[in-house]
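One structure, as structure tokens, below. Some questions next.
Yeah, one chain of the complex is gone here, protein chain that is, but the others are all in their spots.
Moving on to chain A:
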Amino acid sequence: MQEIKVGIGDLNIAKTPDKLITLGLGSCIGIALIDSFNKIAGLSHIMLPDSKAFSNINNPMKYADTAIPLLVQKLITSGANKNNLKAKIAGGASMFSFADKSPMMDIGKRNAEAVKSVLKELNIPIIAEDIGGNKGRTMIVDPTTATVILKITGEGIKEL
């Protein structure tokens, strides 16, 4: 069994018995797409909601609207069935709290909204989520059991 690391603004896929891991999601969001029938999963670590706000895109894996379709494509190429894909998502925290925070500036919240709308457009159901709060999360995706394990600083381990 291998644990494949997904970096920040990165994505990858794994087949049973391998797993995927991404460390330290803050306002970023981890999107796990799982085909439990074919025991294959993908994980994307996005940082920003929308690539269309930028003129110069070097890394499409950073943005929700470009990363998720890329991940789906990669999964299909590797033998997943699009109709089997189910999503489990985590992240989107506000790590620091300020009294003067305007909701427009809450990047974690905007990321979550963008991820949900992209998944809806692609007809991929979200079957579990752990979004918001003020704690960072590490996410481990297991295609064999179709589970996602979250490690949360100071709070311990949670299964999605």
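Criterion: a residue touches a chain if its C-beta (ideal position, glycine included) is under 8 Å from a C-beta of that chain, and two chains touch if they have at least 3 such contacts; residues count from 1.
The rule we apply is simple: contacts and distances are computed from a predicted model.
Enquirer: Tell me the UniProt protein name of the chain this structure doesn't show, selecting from "ABC-2 type transport system ATP-binding protein", "Aspartyl/glutamyl-tRNA(Asn/Gln) amidotransferase subunit B", "Small ribosomal subunit protein bS6" or "Chemotaxis protein CheC".
Expert: "Chemotaxis protein CheC"
Enquirer: Consider the whole complex, including the chain that is not shown, and state which of A:G26, A:G42 or A:P143 touches that chain.
Expert: A:G26
Enquirer: Please give every residue of chain A in contact with the chain that is not shown.
Expert: Touching the missing chain: residues 7-9, 23-28, 47-48, 54, 56, 58-59, 93-100, 105, 107-108, 134-138, 153-154.
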